[in-house]
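Heads up, one of the protein chains got dropped from this complex, but the rest are sitting where they should.
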Amino acid sequence: MFRILTATATAMLMAGAAAAQDSVRIAIQLEPPNLDPTGGAAQAIDSVLYSNVFEGLTRFEADGSVVPGLAQSWEISDDGLTYTFRLREGVTFHDGTTMDAEDVKFSYDRAMAEDSINAQKGLFADIAEVTVIDPATVEVTLSRPNGSFLFNMAWGDAVIVAPESVDDIASDPVGTGPFMFDRWVQGDRIELVRYEGYWGEAPALARATFRFIADPTAAFAAVMAEDVDAFVGFPAPENLVQFEADPRFQVLVGNTEGETILAMNNAVAPFDDPLVREAVALAIDRQAIIDGAMFGQGTPIGTHFAPHNPDYLDLLDLSPHDPDRARELLAEAGLPDGFATTLKLPPPSYARRGGEIIASQLREVGIEADIQNIEWAQWIEEVFTNGDFGLTIVSHTEPMDIGIYADPDYYFAYDNPDFRDVMEALSATTDPVARTDLLHRAQTIIAEDHVNAYLFELAIPTVAQAGLRGLWLNQPTAAVDLTGVSWAE
Amino acid sequence: MTVPRTLVVGAVISTLFLLLASLSFVWTPYDIETLDVPNKLRPPDGTHLLGTDHFGRDIASMIMLGARTSIAVALVAVGIGMGLGVPLGLLAAARRGTLLDEVVMRGNDLIFAFPSLVIAILITAVLGASAVNAIIAIGIFNIPVFARLSRGAALGLWSRDFVLAARVAGKSSFRISWEHILPNIGNLMIVQGTIQFSLGILAEAALSYIGLGAQPPVASWGRMLADAQTLTALAPHVALVPGLAIVLLVLGLNLLGDGLRDVLDPRLRTVRL
Amino acid sequence: MIRFALGRGISLCLSLIVASLVIFAVIEVIPGDPAAFMLGVNARPDTVAALRAELGLDQSLPARYLDWVGGMLRGDFGTSYTYRTPIAGMIADRVWISLPLALYALILSTLVAFPAGIYAASRRGRAGDIGVMGATQLGVAIPNFWFAMILVLIFAIELRWVSAGGFPGWEAGFWRGIGALTLPAIALALPQAAILARVMRSSLLDILGEDFMRTARAKGLSRRRALWRHGVRNAMIPVLTILGLQFAFLLAGGIVIEQVFFLPGLGRLIFQSISSRDLVVVESVVMLLVMVVIVINFAVDLAYAAIDPRLRRRG
Partner (left out) sequence: MTLLSVRDLSVSIRGAPILNAVSLEVATGEIVALTGESGSGKSMTGLSVMGLLPEGAEAAGRIELGGQDMLALPERDLCAMRGNDVGMIFQEPMTALNPLMTIGDQVAEVVRVHGGGRAEARARAVETLGRVGLDPVAVPASRYPHELSGGQRQRVVIAIAVVLRPRLLIADEPTTALDVTTQARILDLLKGLVAEFGMGAILITHDLAVVAEVADRVAVMKAGKIVETGDVPAIFTGMRHDYTKALLAASSHRVALPPVTADAPLLEVRDVVKEYGLPRPTAFAAPRTFRAVDRVSLTVRAGERVGLVGESGCGKSTLTRAILGLETIQDGTITLGGRPVVAGGRVDPAIRRRMQVVFQDPYGSFDPRHRVARLVAEPFHLVRPQPDRRARRRAVEAVLTDVGLRPQDADRYIHQFSGGQRQRIAIARALITGPDLIVFDEAVSALDVSVQAQILDLLADLSGRKGMAWLFISHDLSVVRKVTDRILVMKDGRIVEEGETGRVMGAPSHGYTRALLAAAPTLPRTCREV
């Protein structure tokens, strides 16, 4: 009875129609909660919209460098406090209205406003005033010098929006990018179409559909059944070996800005004792975690910095896998037979699977970690806001975020005045050589102090049809930049 | 009195799993606490009877420990369902037609109205996911089943002559419920209990499959299935073995339930929700 | 008949009110603040407070409850915290996946269960009966999400007969929509069909023992005709109860199946909303599910009266 039933069903519908040559179906794991990059922290919003629909004054390139965006060029005053941007000519929003200095001032004032709900309000903290010189020129004066101001303005949260269309931007985004928003079927897909009036070079693609598949099996099935053309951030690393063996597909494994760490609550005993923290760090076997949890995807890190960044310092030798030394350190710290603590794990598989492996590794040296799987909302409340945790595993995917170790109120509560001085100096200097040296000093301090156990840089596997070209390999920022994507002939 | 085949087969399968579960307190082929990542996903062979999973742990040992979790969760949940449901049903029957009866029955309909999975999701969202919360969720869902069943059976008995005789003998409705009604619906409760037990195993598997059941390091069949989901193409045995274990145990319990019903009282009205 | 409907109607409203109170109370207790979640890790306290005000999270509990229930009566379920779009719209799109899926599964299970149940009852004790009963024992024992995994493995990945999941939307053609729902419906229908077949068989066997079946045979009806003209209709009453309950389970069961086939139905909406603490969406969807179940029970009661004249007059 079943067989006849399914046979008739299939006769009616063969596999999905093959993708037309100028359109693409991209799948990512999470669906954006809304479509306002300046109004929510969810990375999925930037993945879909950054550079495709919205643009900022500056822009991230595939290799992480910051290049001119809507600002053609700029001059910085000697004291580093005044930035004068010359805007590109003839740029229009998707609803036809022109983009000029007024829109830039409106966008920044909106982000800095008292009741602003911009998730990265801190990026605009140093701006004192934004003045319109003429429609093509805008001047931004800072309250104090900030070496990474151009870097900050490239973030998705700093894109330029228009007052005329900002009200229902959450469900009908209007930007200046090469693609226009077409349709959003909630829970299933978002469709973008090429914006004919784009100021820059027209993209190869005419239509792009973003599909949201969180479930690993469903992701594997969707790609294997060719329901989608590419899956950026494929959630099941264990299946990559099958895709590599299949000529229909290509597998790209790049790095993200995500430093995956085993964070320790420095404010709570026994983690306030550096010896205990070092013991925890030494108990960890990074390669076993990468193989077990991520099936080999991911590069080990010895400090809180992205390895693909030129200023990265290899400090792996400060925390080798040495269980015996770890037990000695625990004895030295007065805990000969170890201790018990909580290990709170957010939903992603790097945390849930990594957590099981780390718990068993810690058990080897006598540390009993009680695993608690919790939702992101609970993690933010219990761990991030209230600091109610012993250990947790999380991946910090914001670019260049080593500055969080300067904030004693940050959830792992690291309070080191020397480190704060280094960060102060860093933000004041713009000279690249000086900055590299300062970054190296910063990385060394937090590595030697074993603030957290630094595990690995979160890899981002992308599985795509063999004929697809121009996809980003790494993710310097959360974005699926389709501007350079096309089908090979 | 020939014991029906279903009872024998059901009893054998169920006791086999019970033995496996209790044995796991003392001994399992391998210790599943220590991971052995290098030889992960090995197919069943001499050293690992049922192969290893994505962390290199021995699947046979995981199945034994998983059996312990499933049986414990389902048993306690049915216990809650029976412990609270049956007295409620007897009370409603003893006070049939009064407001109390109406309230109990309306309450039952209300719990039935909440799909069992939704109750589980709500509870675990509030108390966090764990085996205990799975027990509470499944237990709550079992209460109306037993309450409704015991009330129905008790109502039938209240009109019987021997209960009238007991009333003539001046016994209170509480004493009658305890001495006469409860023993006579005992068979029905045992048989329905076995069926609810097997449904409890399925419910626990579903809950831990969506991550709401027992949390690591406590082993659970549902979670083994969830972890193995992406490996079905790569290493099919990791997904097949836990599934088969669930099917076998549930089948065994159902056969045991049917067999018991035929032996105890073929006319029993059991309901499978 | 009207009095019967009226009586049931009042108890229906009562249950709905109590259900809404229970749901609101349970969900408000869930830890985790939606605003903090939405603004993410680097948000500053003042921004979070601003968002809380905007979403109305700072009002008192009773005020929010009355606001929510009042809205629901007007068909406006409020606006989702994360999506910031009206919930009624979100639910509408997803209902058009969960409801057809449940209906499709119910039809499939009935189409399979009725003939199987009747066949087994008419061949009581013989090979046909034992075969069907064996199959139903197995059908009841197989967890539907595991069966779904196997279906996907065979039909979507190996044979590639049907897409592995996802939903093209009804505008992409009715049959494409049905195609996408076929595998999930089969996975959902299996255990229900097994249960329904067993209930059909046992209720039919009870009826076959009744006196009026013997009267039918004495009238000259053959065994088969007596079964179809008298047996099946009388056996429908207990079967109807199970059908009513099953539709509620199919709706709930869909929650797991939607995960496996990544169908954007009510089930996944509940999951996504709970993980993002979109409380008002969770409340509304759960309330909707409960309403559907209670209404179905009410419909089953009315159907009883329609089939069984003994209930109709009693009023």
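Order of writing sets the labels: A, B and C. Residues in every chain begin at 1.
Definition applied: contacts are C-beta pairs under 8 Å (C-beta built on N, C-alpha and C of every residue); 3 or more make two chains touch, one makes a residue touch a chain.
Remember, it's a predicted structure, so these values are computed and weren't measured experimentally.
Novice: Out of all the chains shown, which come into contact with the hidden one?
Specialist: Answer for the hidden chain's contacts among shown chains: B, C.
Novice: In the whole complex, not just what's shown, which of C:176, C:230 or C:277 touches the removed chain?
Specialist: Considering the complete complex, C:230 is the one touching the chain left out.
Novice: Among C:73, C:127 or C:218, single out the residue that touches the unshown chain.
Specialist: C:218
Novice: From the listed residues B:166, B:191, B:225 or B:256, report the one that touches the chain absent from this view.
Specialist: Of the candidates B:166, B:191, B:225 or B:256, B:166 is in touch with the missing chain.
Novice: Go through chain B and note every residue touching the omitted chain.
Specialist: On the chain B side, contact with the omitted chain comes from 160-162, 164-171, 179-180, 183-184.
Novice: Which residue numbers on chain C touch the omitted chain?
Specialist: Residues 2-3, 6, 210-212, 214-223, 225, 229-230, 233-234, 307-310, 313-315 of chain C touch the chain absent from view.
Operating definition for what follows: only the chains that are shown with their structure count from here on.
Novice: Could you run down the chains that neighbour chain A and chain C together?
Specialist: B
Novice: Centre-to-centre on C-alpha atoms, which chain is most distant from chain B?
Specialist: Of all chains, A has its centre farthest from that of chain B.
Novice: Whole-Å distance, chain A centre to chain C centre, using C-alpha means?
Specialist: From the centre of chain A to the centre of chain C is 39 Å.
Novice: Measuring from the mean C-alpha position of chain B to the mean C-alpha position of chain C, what distance in angstrom results?
Specialist: 22
Novice: How many Å are there between the centre of chain A and the centre of chain B, using C-alpha atoms for each centre?
Specialist: Inter-chain centre distance comes to 44 Å.
Novice: I need the residues of chain A touching at least two other chains; which ones are they?
Specialist: 215, 217, 220, 224, 375, 378
Novice: At which residue positions does chain C touch at least two other chains?
Specialist: As it turns out, chain C has residues touching two or more other chains at 31, 149, 157, 259, 274.
Novice: Sort out for me which residues of chain A touch chain B in the complex.
Specialist: Where chain A meets chain B, its residues are 215-217, 220, 224, 236, 238-239, 241-242, 288, 291-292, 353, 355-357, 359-360, 363-364, 371-375, 378.
Novice: Applying the document's contact rule, which stretches of chain B touch chain A when the two form their complex?
Specialist: Residues 33-35, 37-38, 40, 54-56, 125, 128-129, 211, 215-217, 227, 229-234.
Novice: In the complex, go through chain B and note every residue touching chain C.
Specialist: Going by the criterion above, the answer is residues 106, 109-110, 112-118, 121-123, 125-126, 198, 202, 205-206, 209-210, 225, 229, 232-233, 236, 239, 243, 246-248, 250-251, 254-255, 272-273.
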